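Heads up, one of the protein chains got dropped from this complex, but the rest are sitting where they should.
When the chains are written out, they are named A and B in that same order, and each has its own residue count from 1.
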Amino acid sequence: MAVVFEKPKALTDAVLHYCPGCTHGIIHRLVAEAIDELGIGGRTIGVASVGCSVMTYNYFNCDMVQAAHGRAPAVATGVKRSDSNNIVFTYQGDGDLAAIGTAETVHSAARGENITIIFVNNAIYGMTGGQMAPTTLPGQVTQTSPYGRDVEKVGYPLKVCEMLSQVDGATYLERVAVNNVKNIKVAKAAIKKAFQNQVEGKGFSLVEVLSTCPTNWGMTPENAIHWLEENMMPYYPLGVYKDKTAK
Amino acid sequence: MAKVTFNENLCKGCGLCVTACPKKIVALKNTLNAKGYHPAGVEKQEDCIGCAFCATMCPDCVITVER
Partner (left out) sequence: MSEKVLMKGNEALAEAAIMAGCKHYLGYPITPQTEIAAYMSKRLPKIDGGVFLQAESEVAAVNMLIGVASTGKRAMTSSSSPGISLKSEGISYLAGCDLPALIVNVQRGGPGLGGIQPSQSDYFQATRGLGHGDFHLMVLAPASVQEMVDLVFKGFDLAEKYRVPAMILSDGTMGQMMEPVSLDAGVINNYDKSWALTGTKGERKPNIVNSLYLKPEELEVKNMERFERYAQIEKNEVMYEEYKMDDAEICIVAFGVAARVSQNAIDIARQQGIKVGMIRPITLWPFPKDALYEAAKKVKAFISVELNMGQMVEDIQLATKCTREVLLCNRVGGMIPTTENVLDKINEAVKLGGVK
């Protein structure tokens, strides 16, 4: 018998601090698998963000820098511009990327920075205990939208892939989900492509991954998956939003 | 012929592997692991087809699959 599935080498042995059933762990693994399969671990430099993924520097088996809230794409720009041989990725949540870091996100895309952004959208601020995020759905109850997100008062969620698809500098934008095995395989291919694009010098790639937050959504991991399918996927349709590399 | 190995002490008992298994042979155990969770394990190893669905859904790299 041969091993057909094991933990990728690009993950360290550190135990992930994420809550039970949080799909961050799946996304970490997909990133690590892509790094392993492309054989780029030795020249990859990751940029950790602020939020639940703040400690990703403990989990990826490559050089890492921890960035201030929202600034990961700017830090990644510096790392990439220092040496174009570096493979640079950021791993950011929705609060980090789509609220406080909107400018850095949009302008790194506009510059066509040859970097890879992994954007984890779980519609809530997880690390601080479940507050309203820029991607919190209309009507969704959070700690700071206790009566449900009222779009008349606080506006609508940001659809990042749709928004960035209008930015000429962006090369590849895809929204995926990690709710089932089939979609995880699609997510894996998207993440790998986002790294492959960088290896080939093709420019800015961002993969938005719909993810769960069972703890702050207040449901079991299994029900969180169902909630994602029934609520997030209709609002945030999966698919490729831009692909300049497509023939 | 397939084999799944659960690194029980990494398991947080979330049960996503249980829902993913097409053969319904993965379940949470009654015992507690070092973290205090009910870890997942395989009940009928002989029925395993080595599809790795359980490992694919696992957020914590608990599962190794051989085939």
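Basically, contacts are C-beta pairs under 8 Å (C-beta built on N, C-alpha and C of every residue); 3 or more make two chains touch, one makes a residue touch a chain.
The structure presented is a predicted model; accordingly, all values stated were derived computationally and were not measured.
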For the chain that is not shown, enumerate the shown chains it touches in the whole assembly.
A
Missing-chain contact among A:Cys22, A:Ile45, A:Ala98 or A:Met132 belongs to A:Ile45
Considering the whole complex, which of A:Leu16, A:Val31, A:Cys52 or A:Ala67 touches the chain not shown?
A:Ala67
Identify the residue among A:Asp83, A:Asp150 or A:Glu200 that touches the chain left out of the display.
A:Asp83
With the missing chain put back, which residues of chain A would touch it? List them for me.
12, 41-45, 47-48, 54-55, 57, 60-68, 71, 74-83, 85-86, 103-104, 106-107
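Throughout what follows, only the chains that are shown with their structure count from here on.
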Distance between the CA centroids of chain A and chain B (whole Å) is 26
Within their complex, state which residues of chain B touch chain A.
1-3, 10, 12-16, 19-20, 37, 50, 52-53, 55-61, 63-67
Chain A residues within the chain B interface of the complex
1-7, 11, 15-16, 18-26, 29, 180-181, 184-185, 214, 220-222, 225
